[in-house]
Structure formats: structure tokens, C-alpha cells
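Of the protein chains in this complex, one is absent; all others appear in place.
In this document, chain identifiers A, B and C correspond to the written order of the chains, with residue numbering beginning at 1 in each.
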Amino acid sequence: MALMTGKEYEESLKKMKMRIFLFGEEMETAVGNPILQPSINSIKATYDLAHMPEYEDLMTATSNITGEKINRFTHIHQSAEDLVKKVKMQRLLGQKTAACFQRCVGMDAFNAVYSTTYEVDQKCGTNYHENFRKFAAYVQENDLVVDGAMTDTKGDRSLAPSKQADPDLYLHVVERRPDGIVVRGAKAHQTGIVNSHEVLVMPTVAMGPDDKDYAVSFAVPLDSEGLVMVVGRQSCDTRKTENTTLDVGNDVYGGMEALTVFDNVFVPNDRIFLNGETEFAGMLVERFAGYHRQSYGGCKVGVGDVLIGATALAAEYNGAEKASHIKDKLIEMTHLNETLYCCGIACSSEGTETASGNYLIDLMLANVCKQNVTRFPYEIARLAQDIAGGLMVTLPSEKDINHPVAGAYIKKYFAGTSTTPIENRFKIMRLIENLTMGTAAVGYLTESLHGAGSPQAQRVVISRQSNMPGKKALAKAIVHIED
Amino acid sequence: MALMTGKEYEESLKKMKMRIFLFGEEMETAVGNPILQPSINSIKATYDLAHMPEYEDLMTATSNITGEKINRFTHIHQSAEDLVKKVKMQRLLGQKTAACFQRCVGMDAFNAVYSTTYEVDQKCGTNYHENFRKFAAYVQENDLVVDGAMTDTKGDRSLAPSKQADPDLYLHVVERRPDGIVVRGAKAHQTGIVNSHEVLVMPTVAMGPDDKDYAVSFAVPLDSEGLVMVVGRQSCDTRKTENTTLDVGNDVYGGMEALTVFDNVFVPNDRIFLNGETEFAGMLVERFAGYHRQSYGGCKVGVGDVLIGATALAAEYNGAEKASHIKDKLIEMTHLNETLYCCGIACSSEGTETASGNYLIDLMLANVCKQNVTRFPYEIARLAQDIAGGLMVTLPSEKDINHPVAGAYIKKYFAGTSTTPIENRFKIMRLIENLTMGTAAVGYLTESLHGAGSPQAQRVVISRQSNMPGKKALAKAIVHIED
Amino acid sequence: MALMTGKEYEESLKKMKMRIFLFGEEMETAVGNPILQPSINSIKATYDLAHMPEYEDLMTATSNITGEKINRFTHIHQSAEDLVKKVKMQRLLGQKTAACFQRCVGMDAFNAVYSTTYEVDQKCGTNYHENFRKFAAYVQENDLVVDGAMTDTKGDRSLAPSKQADPDLYLHVVERRPDGIVVRGAKAHQTGIVNSHEVLVMPTVAMGPDDKDYAVSFAVPLDSEGLVMVVGRQSCDTRKTENTTLDVGNDVYGGMEALTVFDNVFVPNDRIFLNGETEFAGMLVERFAGYHRQSYGGCKVGVGDVLIGATALAAEYNGAEKASHIKDKLIEMTHLNETLYCCGIACSSEGTETASGNYLIDLMLANVCKQNVTRFPYEIARLAQDIAGGLMVTLPSEKDINHPVAGAYIKKYFAGTSTTPIENRFKIMRLIENLTMGTAAVGYLTESLHGAGSPQAQRVVISRQSNMPGKKALAKAIVHIED
Partner (left out) sequence: MALMTGKEYEESLKKMKMRIFLFGEEMETAVGNPILQPSINSIKATYDLAHMPEYEDLMTATSNITGEKINRFTHIHQSAEDLVKKVKMQRLLGQKTAACFQRCVGMDAFNAVYSTTYEVDQKCGTNYHENFRKFAAYVQENDLVVDGAMTDTKGDRSLAPSKQADPDLYLHVVERRPDGIVVRGAKAHQTGIVNSHEVLVMPTVAMGPDDKDYAVSFAVPLDSEGLVMVVGRQSCDTRKTENTTLDVGNDVYGGMEALTVFDNVFVPNDRIFLNGETEFAGMLVERFAGYHRQSYGGCKVGVGDVLIGATALAAEYNGAEKASHIKDKLIEMTHLNETLYCCGIACSSEGTETASGNYLIDLMLANVCKQNVTRFPYEIARLAQDIAGGLMVTLPSEKDINHPVAGAYIKKYFAGTSTTPIENRFKIMRLIENLTMGTAAVGYLTESLHGAGSPQAQRVVISRQSNMPGKKALAKAIVHIED
């Protein structure tokens, strides 16, 4: 049964017994928790849209492994067109959830591990690619959510993994057994981890020969023994526990992040995809980061679409939509958002085949894409706040709005144009707050900065990919400089 | 006794019986309420610093009315140097509170009403200036907090005050009595209103002859009958009610805003400063806005100093402070912040005397100042988040950090460089979150956009002040065009 | 003989007898004129590269009309891949010439007229498409340069074409004869017109029913009777007449623009592609502008490559290439340049088939592309000047450098690092000057602003293409607003 429904996905999640900490309390499942449920709902959308005929082309694909129709989030890209469709699917999900829907990181890890394991095997005679294909087939057949996990907490950044005061600051193999390995360490900022089935671990940096135990990639279920998650706080998170709908801004969808600890977790042999081949750690990192930097040219654009729409509504409800400066700001927001989309599309359509047969994005353009994502959503958000007006941050609470005395004053005095129900104006204010300062701002802004690597990481790749000797040669040719 | 202490101020506040709504509940005082107390604490700083010898020159002045030493926040500026000291005092308070300290709006209203009433009296033979001097003397002698109130809720923005469907959408006189007037309406987004003693009301736009009842300025105590405040929500507001200190980021200082309703409030004759002289509404608005746009070149710079310092600490605690891109970003933050300061200083030192004898800022430069404030803090905040790293939005709650199991993992894995206690790193992360997404972001970002008028309002003044015919004449002279 | 060499092209040009004014003198040919020859040389590159095997895939295509191998500049795009190759060809030419190579405007006019004539014929029963295919076949078979001509001089911009004081301010039909039409008017800013064989004229704006005589499209040879060109001045143009090579910066390639006057020019019937069908003027404008806005995502990127390379050389010759701020600025230049490329690629790969069978770019993304082109080259140029240093604008003339006394001082004192011949440093300074202030700045900067429509023109299209109702619906769905 290759395509689950959202409901089935939620049921499948309930059956797992995880260890999740939140606000100092431990729980076994994220399902039903008011802080975490919106994150589950976002993922549910990735299942439910796959059943809708109008989205079938974007949301599903045919597996190169099983030959079956699968959710595109579990697909190994078979063409540049697949890469383009991936970006369009992400824009769609961003539009439908106005949140981080978390399933991309696994898809990107999938494709990076797929091609890298092939090349490791070619070079080292290992069997990782076959292991990974089996794992991928299992995920595709059961339509699972896989969380890709890369970012170690890194301790002292000036030291290599094997040189840290505490050897666990980078995840590593602590024991090798005939049937598998035992690993210890942690991955930070794991988006969607509490509502995933499996975690696919990768190393976080290029490594030297001393870092053998740290050059490890594998997948395990999230209810594996020794696996513990500690959920991070988001701006405005507890509004979700107030039993109101208005104040949360987006009362259905959201995201979450957690510190994910591997406290002596066992990994069986057939789930190992890298184990000591340090020279391939860099390739895996670069490919995963490349795919994930492409992703932001889709998902953030979709969220941007919602924010632009909300802002246009705010202008309309404020009776200001005809002012030329308002129209111009909406154009600027759109221009910036579509520039991101151009980058997402371009690095995809320029994708090329790897030795393993799947398709890799254009690395330069994917890094350019992400670099723009570290800038433009902040300016889009600023313009949204500009148009929304101060009410966005001074609107009283839903409880006040429903209070007989306070509520009467609020409704009397915040009346806008007569054609708009006042509640609509309030809803849109809260949505813009949510996206620019609240829970969703974690995804739309800060994650746009740091997800898939902080800005400087892209600049390093842009520099490396810039072929400066070639550019110098062009200039020399124009002015006839011969070396 | 002209200079109260912070403690005395708080006591004085407790004696007043206000009507305050918050989260659907009514209370009589803001004192002690966890959401509102930080706002009181910010004001307390304006009192306590005035007693410290090292800040005496900035924090106090000699009243031109009483001849006594007074808090500069109640001062009528007597020179351009006074205007410069005002900006420096505001930078100081921003540095000490990392928040909006709210007492500026009254100071700015004071100076605008002072000079405008003088000119109204000259033209119309009224007695407003004398009324105002008496009120000012009372405020100075008792060292009170006055909240300036300008922004009506405005309803349909395409209609004049007197043409609105609901006549109360702009505050107006509803009854004229021998001993005074009765007013009805509301002022939105009132910063610090629940912890002020008096409110000084001004009209919100230039007005035409039909708007006579709306051209009204006056002052009343905040426990006047008919006065009701409904507090607005801020991002992350309820963290202050969680009985923790870490998660709030700034556990002492903050700000607040409220919808302030005047439901048939009586104003005695000697507290009236404008009453029907519509042709002066525009002057009052322009001067108040001018002073308040100057203010942002001080207070936001001070808050910026804290954010830059916090960001430098984050870099240090992350072990990244020596990276050239980090150093360059800190320089850029500083450069932008000091550019704002230049604007605050320049519009002050170029201030000129009004007919009444007090000093008015340079209008062009004050509007240029505010226009930059609508942009640069957003970029400073983005750079702060860049340097801080993703942990700023994924750090678990204080309750998790204190939990025996979860906390142990957190402390083990988020260890940075060995010389830094891990708690310090967490504190700085939360402070940056507070300033860029949390309660303080309302003041540092959104208020920077909309406080003292939204960006477009400054552009209108810049255009009006640009002397374009003069500039055209300069160009014509260079190329010998004669008209 | 479908592919001419550059030499053959130049010979073919010499045979034409044009009317060209330059510096108050009239001449019959541009060939050999020192001001105009560089423009001819740029076009020659479009011929010569088509004969080089390594560029064959980009520079040539198979005609859908003749079935022959042709220069891609005369091609009717048959696929999205063709659109992508077009952009790559333009980047290549920009890299090779560091100038505007002028042949794009004809290619873009070709494809716009091709699809529009088809739709006009479908609707109006006319025969324009067949006329155009014949013309296209002639151009392809003879490998001609066609200059697309759109921009009328427009007079009073608030009036429609037919309402102008002088009816000729928009080009129009002044006489209809059995064998053809006679036209009068002028097209401004015509790039490469003196070195083209044919001019393909299109209307410049959408038109109303009164503008029938102005809705005209046709092609004529540039030596037609009544056709007069007045060449515009470029910054630093006369350096090309000084008989030196260093001071011009780029001594081989360049571009030119001219006011092109049609003073009662006769157009035979089979060269008419629109004649009074006012409702199609807007479509033709939009499609041509769309293609041409795509073009800038290729050509300017190629020129940008040269400028980046020259800047990196300047840093190297100054001994500063290892400074972190220099490296970072080169990354920023590259990032901006590749962002433009992303836009060029994306609007191409998202191209779609028209009713006529050729491919049209994605209109939104092409306009986003051009909008970025109106900004980024200016910042790239600023960064180039930053790195180059002041010598770029204070270097003495080649005559001084060759003077025994002055030259000795110059060479002694402007010695950089010992490994670089000082002449190389001077050459690179002049190249950067040329691209940022000199003749090439006309193309790289000002044309980037205004070519294919000024910035505001793109904003209008972006607004129209933004599907704001759809975006509003997305926001409404998130917060459950039902209309």
C-alpha cells in the first residue's frame, strides 16, 4: 500500500513509543499534544494532497526501485524535470500550510545518500548502496516520513570531531559488533523529528583520517532504544495551549524542532550507509546541502505567497489597497518572492545525472538560491508589517475580544471599512504576526537563515564554484594579456 | 519635591484606580501584574537614573517654568543643546532597559503643545498656553509620567473625521459645559498608558472647518471616570507568567500598548489646550511627529547597542568571534546603528527656536531619521540572528534545562567553548530572541516601523521639505537654463 | 549558404548604402569608422563563434522553416530547451565581447512576431504569418542581422499615438498603396542599427481603435530610401579615435545606438506583418518585451563574468586578493551575477508553446529577471570600482605613459607587486573603467535599466501576473475566512 492518507499516517505514528521531552515533561507520542499537533498536521497535508487528482502530478512519482506509484517525498529523482517538480510540490505545500512541512529534509537526505553510497561502493567495494536501496524500498512501500539528520552540536568549532573535549559532541560509533554498530551523540535543530518514522543520519562536515568513527551514516526508527528528543521553544508557542483559535494566527499547521540524542543506539548492519570512509563525508554533506538549499526555493516561496496574500487582504481591510505606495510594496514583495522561485527552478532545470543515475541540482545555483533565501524573506516580512500596520502588534487577546465590555470597545473602535467583518481583519493581523514574529517566523525567517547551512556556508560554495580563473581568462582575452 | 525615585513612582501609581483589561479580565492597577510590571520597571529606570550623579547632566534639566531641577522627560527644551541631550538620554535608557521606556511620547507631546498653544493664543486670543504652562508646572513639580495620545483608530481612511459612519472613530467633544467639555473616542496603540499618571491628548490629522469638534487637545489623569484601557498582546507575552527567568530573555524590563477608550470623559476648562481651532491641528501633529521621529534616533540606537553587544557575546560563546565574516557583520550592525544616531543628533543640533521660546528639531532631518529607523533595525536584527545561529529558535525551555534527564542532555550537547558557563550562552540566545522576535521585537522592530507614523508619512514630509524648486534652480544654473 | 563568417558579414555590410549621421557628418557605411567598427566587431563574433565546434550546440540550430542548420540568432525557438540555449548563447557572447552584441533584439522580435502573426491571422483572416515565415526564411538562408525596432519617441506621454501634436511622434502609415504602404516616424535608441541588414518594426504600446495607422509591423532593408540614422554619443566615445589601444579599455568590441528615422519609407505588401489590427499591438509588445527581458538574464551575466574576472585581476595586481573583504566582495558580485542567471534560466525552462508552435518564456519570471537586471549590475559595478581602487579614474593617458619623462614616473610609481607587468595593471584598470563609466557602461548599466523597458514597466507586468486573488485565497484558507 504505497500511499497512506493523513489519517493513516497519524495512526501509524501513535503506534510508536518515542521519548519526547517538552516543557520539562516526558511523553510517548506527539499526537494530540497542542504544541506538536500542528506539526503533525503539516505532514498530514503531504499525505492528503497526494490523493487529490489535481495535485497527483506534483505529489506522486513512479519509483525507480519498486516501479510503484509513490509519494514524491520518498522519490529518487530520475530527471531534471523531477527536480523541477520537487520545487513546485514544495511551493504548493508552503501555500497550503503556511508553515514548514518538514518532509523535505528526508527527501533531500535520500537523494544525497543514494548517489554517494553508489560512489563509495565503486571506490571501496562496500555494500552501502544496496543497503540503502532496500531501506528506500521499505520507506516507499510503507510511505514513511524520514527525517534527515545532519547538524551535530559541534562544541568548540575550531576543533575536528575527534579532537573535542567530549568525544560525543559529534555523533560517532562507540562500539562495533558483528551484527551492527552502536552510536552516541546528538543532532540539533531536528525539524519534524517527533512526527517522523525514521531518522536518516549523516555526518555534518568533511572529515580527516582521524575522524573515522565520525564518518557514519545510517537509518533507525525513532522509537529505537536510546533515542531521546527534547523539543525546542518557539516564539509564541504556548498560545497553542490557550484553547483559542484567533490568537495563534494559524490554528492548523505548524512545525517543530528538537535536540535529538542518540544515547548508545544500536544500528543493524543492513541499515549502515557509511562507516569510516572519511573521504566521502564531504561529498555527502555537499550533496545533501545542495538539495536542501534548492528546497528553500520552493517551500519558502509558497509561504511567501500566503504572506503576500495576507498582506494584500490587510491593505484591503484597512481600506488602503489603492494607495500607490501599497501597491508598489506588494509588487516588491512579489518580485522578491518570484526571484527566489527563479533560483529554485534554475538550479533544478540545470540538474545533471550522477553516477548512480539519480539527478543532482546545479550546485552553484542552489547555493545562490539559498543565499537569497537568507535575505529576501526578511524584507518581505518587513514590508508585510509595514502594510499591516501597528494593530498587528497591539491587538488585544481573543479573550478580550470576547469580553462583553472590552470586546464591545474593541469592535467599535477597530472597525475598518464597512464591508469587512471585523473578525476577518483580526484573523489576518494574527496570521501576519504568526508569520513574521510568531511560531511560523521560526520557519519563515530564522530557518531561512540557518536551515541547510548558515549564509557563510553558501558563500564558501559560491566561491569554490565561481571558476575565477576562467573569469580572469575572459578579462585577459579582452585586453590581450598573455601569461 | 521635583525628583521621585522609582520606588516612589511605583507607589504613586498604586494609589490610582484605573480600569485595565487584559486577557479578558479587569484590574485596577498594573502594579504587580507579571505582564505589565516590566513596563513599570522601564519607567522606574527613568526615575532612578536621574538620581545617579554620572547621569545627572543627561537625565535632569532646569525648568524654564519653575526654575527647579526636574527630570528631563518633563522638560521644555530651551536650546539645541537640550535637544541633543534628549537624544543622548534616550540612547542611555535604551541601553539600560533594552526596551521601550515609554516616557518619550509625553515629553514630545509636551514640547509640541507648548509651542502650538502659544501660536494659537497669538492668533485666536485664547488662553491655552497659560493652561498648558500650569499643567506642565504641575507635572514637573510632581515628576509625573504623561502619556501623549495621538493615534485615533480612523475607521474608513478615505473619510474625514466628521464624515465617519460612527462619529466616535475620531475622538471628539460630545458636550460643552460651563466648567469644561466631555469627550468620546479612543486612541490606539498607547505605549505605557497603564503606567502613566496623565494622558495628554492631541488630534491625529490636519483638519478642515467641519471637524471643529475633533480639533481638541487636553490632559486628564488616567483614573478619570470613563477612561478604559484594553491591553494588546505582544509576541511571547505569556512567558512572563511562567515563573521562569531565562525564557523571557529580558526578565526586568519591557513595554506595553493599549487601546485607550474615552467613554464620555470630562475635561475641566483649565486642562483644555485646543478646542475647535481646526487650522492648528496640522501644526500640532507635525510638531509632535517631528519630535517623536527625532526620539527614535536615540532610543532605538540604545536598544541596538544592547543587541549588538549580545550578538558579539553570542559569537564569543559560539567560539566564532574571530571569523572575518562575523567581525564584518558586527561592523555593519554598528555602522547602521550609528547612522541612526547621526540622524538623531543632526536633527537636534540643527534645531531652532519657536515663537514660544522652546526649541524645535529640524523637520526634514527628523523625518529622514525616522525613515531610516523603519529600515535599519530590521537589518540589524537579521544580522543578529545570522550570528546567533539556529539555537536561538530551537533552545528547549528553562523547564527542560532544569529537568534531570532532558537538562543533562541539553547541557552536555550545547556546550560551546569551555570557558563559558553554558547558562550564559542560553541567556544571550534568549535575549536575542526577545529583541528580534519576542516581546521586545514589538518595540524594536514593529514600533520602529509604525511608531511616530508609518514610513509613508515620513516620505510625505520629506517630499514637502525637499525644496525641489530650489534644487531645480541649482541644476538650471549649472546648464544655463533661464525660465 | 546558411552560415556566414564574420568577414563575409562585414563584406555584405559594405555593399549597402545607408544614411548615417555621426558628429555632424554623413557617411554611407559604418564599416571602418573607428567609433562604429567595434559594434561591427561584436556582431562578427556572433558569426565566427557559430563556426567553432565547441560552440556549435549553443550557436546554431535547425530551422523549423527551412530544415537547415542556421545561426541561433535567427532561430524560431522550438522548445523550452531552445529558450535555455538562447540564454546560454547570450552569456557566451557577453563573455567573449564584454559588450552589447546587438543581435538579440532581432531574435526576440522574430519570435514575438512569429507567434503574434499566427494569432492575428486566426482571428482576422489575414496573411501575416505566411509573410513573416517567408521573411524569416530569407533571413535564415542569408544569415542576416535583423534589428528589432520598438521604441517610439512618444512626445507627450500622457497622450495616445493618434492624439499627439505631431502625428509622426509615433511611427505610422501615411499612405496605403496597392503594392504596399508608406510609413513615417522614428524609433529611438536603436542598438546596432548601423550594422544590421534589416529592421523589423513593431508598435511600442497597446493601442485603441483610433490608433489604427499606428498598429503596424513590417521589415525593410536598412538602405531603404527614406531611412536615416543619427548615432548617439556614448561616454568616452572619442577615445576610439585617438589611435591608442590602452585608453579605450576594450579595443575590439563595443556597441552603438541611433535614432532611426523613417521618412516616408515604402514597405511592400509581403513585408507587412500587422496593419491596423490594434487589438494585437499589446500582445506583440508584451511578447517582444518578455523575450527581451529574458535576454538580459544571459548577455549581462556574460559581461558580468568579464567584469568579475577583471576585478579579481585588479585585486591580484594590487596585491590585495587575499584580504577577506576583497574575497567577500568577489563572492557578492558572483552571487548577484548568478542570481540574474537563475532568472534567465528559470523563465526559459518554464517556457511554453504558443498556438503557432514556437516557445514563449514565462512572462512573470522574465519580468522578474529584467527587474533584477535594473539593480544588480549597478551594485556589481560599484563593488568592481571598490576593489579596483582610485587609480581606475586617475591613471594618466597612454600618451603620458609612453612619454619619456612622464612615463618613467608613471611606471616607477604605479608599480604594484613585482610579478605583474605594469602594463597589465593599466589594461585592467581601463577595462573596469570602460565597463563601469565608459562606452560599455552604456550597455552594462544604463541599458540594463532601460533596455526592454524601464523598471516601472516590469513592475506593471509583475503586478498583472501576480494572481493576487489567488494569493488572498491562500491566506483566507489558512485562517478560515469565507466570503
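By our rule, a contact is a pair of C-beta atoms (placed from the backbone, for glycine too) under 8 Å apart; a residue touches a chain by one contact, two chains touch by 3 or more.
All values derive from a computational prediction rather than experimental measurement.
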Displayed chains contacting the withheld chain: A, B, C
Which of C:V173, C:A186 or C:L336 contacts the chain that the document leaves out: C:A186
Out of C:I43, C:L200 or C:V261, point to the residue that touches the absent chain in the complete complex. C:V261
Out of B:R19, B:H77, B:H325 or B:K427, which residue would touch the omitted chain in the full complex? B:K427
In the complete complex, which positions of subunit A touch the hidden chain? 324-325, 328
Residues of subunit C in contact with the chain that isn't shown? 21-26, 151, 153, 155-158, 165-166, 168-169, 186, 188-189, 228, 230-236, 238-239, 242, 247, 257-259, 261, 263, 318-320, 323, 325, 374-375, 378-379, 382, 385-386, 389-397, 399-400, 402-403, 405-406, 409-410, 412-418, 433, 437-438, 441-442, 445-447, 449-451, 454-456, 459
Considering the whole complex rather than only what is displayed, give the residues of subunit B touching the chain that is not shown. 84, 95-98, 249-253, 305-310, 312-313, 316, 327-328, 330-331, 334-335, 338-339, 341-343, 345-347, 349-350, 364-365, 368-369, 371-372, 424, 427-428, 430-431, 459, 462-463, 466, 468, 470-481
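Keep this in mind: only the chains that are shown with their structure count from here on.
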Return the chain label for which the distance between chain Cα mean and whole-protein Cα mean is smallest. A
So what's the Cα centroid distance for subunit A and subunit C, whole Å? 40
Please compute the C-alpha centroid of subunit B, do the same for subunit C, then give the distance between them in whole Å. 52
Taking each chain's centre as the mean of its CA atoms, subunit A sits from subunit B at a distance in Å of 38
Could you list which residues of subunit C touch at least two other chains? 328
